[in-house]
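I have a structure here, written as structure tokens, and I will follow up with some questions on it.
With one protein chain withheld, the remaining protein chains of the complex are depicted in position.
Up next is chain A:
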Amino acid sequence: MDTGRIKLEEFRLVPEHDLESPAKRSDHDGIIKLISMDDIDMELDFIGFNISLVNAYRRIILAEVATMAIEKVYMYNNTSIVQDEVLAHRLGLVPLKVDPRFFEFRNKDEKEWGAQDSVKYELKVRCSKNPQASDKETNPDILYKDRKVLSSSLKWMPIGNQTDIFQESSMQPLHDDILLAKMNCGHLINLEAYAVKGIGSDHAKFQPGLSWYRMLPEIKLVREVEGEDALLLQKCFSPGVIDIITNSEGKNVANVNDARNDACSRNVFQYDNIKDSVKMTRKTDHVIFYVESHSALKSHEILDEAVSIMIGKCDLLLSEIEKHLEMDADT
């Protein structure tokens, strides 16, 4: 995409050839700004990069960054009403705190569960009468103990030398309040589960988090909008996007404050009287990139992993070229 902007028209998006930008762009080629970051969320701006590069990172995060998830369940007893397959499926979707970087991918033909590639869990719950419950109690959640089987009941069982390397607190499920099953008095679940390292393209449970991006929205007021119309215009955009300021003539006019947070809902087109007053575009070379973690990896770690995967791919490509060149040299 060599055009700098995409115009948001009423019924379609139109690429717009920006005359000034190519020259300008070369000036600040490839700026990356980290807007915000915590363990879960991360927002950063890629400015002046081609969209396909950013997309590549997005795709790698979704498909190739590895995490740990329960893959195999040995069901010894399950008298709850949740079917074995469904329970196993639910277990698989439980995010674990286990750091995948300490583990290897498990060999498909492997029979044994090794300390280097798998994590063992155990779930042993029996629902029983709560002796503390009063006679008049009718709420089954109080009447019975362990009525709700939560992810916290998954117990880590170290394999081999895992106790030396890991602490229990870092091996448990990420959230301890995920409902796995509900049971009635006398029901019993006894199972063993093994988590392995895997990637998102294999199963969604291995996805480390979500990632997506959007292009920077830009809003330009083509003409002055004042009074009632200005208020209407303000409403058509996300909060904080349009300001009402009093201009030099003392009129209340609309002014673009910050287009970055606009949801690009294009609701101006609802109103014929103001729809011609704005020009909405999105900057193609300014991409706002989001990572949202829902696994053991923190948001920046996910991106970190994605980048190293990318590097790995590049290295592979380079080494392939190298090899070819060497072969050419040899012959």
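Of note:
The definition used in the following text is that a contact is a pair of C-beta atoms (placed from the backbone, for glycine too) under 8 Å apart; a residue touches a chain by one contact, two chains touch by 3 or more; residues count from 1.
Operating definition for what follows: contacts and distances are computed from a predicted model.
According to UniProt, the chain absent from the figure is "DNA-directed RNA polymerase subunit beta", selected among "ubiquitinyl hydrolase 1", "SDHD, membrane anchor subunit of succinate dehydrogenase", "Ribosomal RNA-processing protein 41" or "DNA-directed RNA polymerase subunit beta".
Residue A:S201 is the one among A:S201, A:T246 or A:N273 that touches the chain not shown.
When the full complex is taken into account, the listed residue touching the unshown chain is A:M215, out of A:L123, A:M171 or A:M215. Only one of the listed residues, A:K97, A:R126, A:K182 or A:R266, touches the absent chain: A:R266.
In the full complex, chain A touches the omitted chain through residues 1, 6, 8, 11-14, 51-52, 54-56, 58-59, 62-63, 75, 78, 81, 83-86, 89, 93, 200-201, 203-205, 207, 210-215, 235-236, 238, 263-267, 270, 282, 284, 290, 292.
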